[in-house]
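First up is the structure itself, then whatever we jot down about it.
This view holds just a subset of the chains, kept in their places.
For reference, chains read A and B in written order, and residue numbers begin at 1 within each chain.
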Amino acid sequence: MSVLFTPEQNSALILGGARSGKSTYAEKMVLACGNAPHYVATSQIFDDEMKQRVHQHQKRRGTQWSVTEEPLNLCEAIEAVPTSSSAILVDCLTLWLSNLMHHDRNVDVETSQLLELIPRLGQPIVFVSNEVGMGIVPENALARAFRDHQGRLNQSLAAIVDRVDFIAAGLPLNLKPQRTIQ
Amino acid sequence: MSVLFTPEQNSALILGGARSGKSTYAEKMVLACGNAPHYVATSQIFDDEMKQRVHQHQKRRGTQWSVTEEPLNLCEAIEAVPTSSSAILVDCLTLWLSNLMHHDRNVDVETSQLLELIPRLGQPIVFVSNEVGMGIVPENALARAFRDHQGRLNQSLAAIVDRVDFIAAGLPLNLKPQRTIQ
């Protein structure tokens, strides 16, 4: 399966578990759109573990990318990306959601704004997001709320983007557009 | 991929994580079978969180459905569904399993009864169940036992129903019947 968008596709959601290779896959998809890729990072660096993770991502991406770091105001960050960029990578919606909840933002309102923005964009955009609902029900109520929000956000995005791939062990399963099978 | 059963299909298992859209998908499948859908709810309302979740499901389904609420005696509830109903939705096996374990029922015996019942039903039947085994091993022994039971139940059901779909972000991956690939 090619990681290239087809000519009619302009937006994609790349889903997967932790360390599934979803960022690497999404980066390839954005790079295939041209040589001025733009990266919107939603991570907020709280500790050394996170710092190391962000550093690894940066090292892998190389210097070709222009970068915006924005943990909360994602729509504003996307709208401010130069129109000269070839495509946008948002990595990732899971950290953005976590930041929204941490700062008591209204997740439904923020999600609606994002859903309205996507069809208006000039460049292709690729979102990375985590699948977090395939384990045992968490004992912690906040973790359950997070899982619910993440599931709803993934469903909303998946419904409007042109393409959805699910990544496991670095390999993609295409979820949308649907293959015609019996 | 169509959510319609083909003429030879009479039973389906809809698998997915939490908030994956599996109930919505299963409801569409049952509604596509005719205008007298029957809903077998296995939820037991312990707290406000559960009450709200059940209420959201009811609101989405609308008034077209006839409903049985039965947390434990699932086979009896299914056998008592009027033969005039067009299809049956069982939502979900994960709560049923949780209720069985909570009441010290023999899960293997109950599962066997369900497996024997399915081929004898007059109407199409769709089961909703959770995938719970793709996270880290739970520290809690009861959670591990639940995970094992859930995995076995999903495997048993999947082996005998005519169709299995795995839902992620509201989108289906068809697991059964298998497409012929190399």
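The rule is simple: contacts are C-beta pairs under 8 Å (C-beta built on N, C-alpha and C of every residue); 3 or more make two chains touch, one makes a residue touch a chain.
What you are looking at is a predicted structure, and each value in this text was computed from that prediction instead of being measured.
Enquirer: Of the identical chains, 2 are shown. What's the total across the complete complex as given in this file?
Expert: Assembly-level count of identical protein chains is 3.
Quick note on the criterion: only the chains that are shown with their structure count from here on.
Enquirer: List the centre-to-centre spacing of subunit A and subunit B in whole Å, with centres computed as mean CA coordinates.
Expert: Subunit A and subunit B have C-alpha centres separated by 30 Å.
Enquirer: List the residues on subunit B that touch subunit A in their complex, please.
Expert: 1, 6, 16-21, 49, 131-136, 138, 140, 143, 146-147, 168-174, 177, 179
Enquirer: Within the complex, which stretch of subunit A touches subunit B?
Expert: Touching subunit B from subunit A are residues 13, 15, 17, 131-137, 139, 141, 144, 147-148, 150-152, 154-155, 157-159, 164, 166, 173, 175-176, 178-182.
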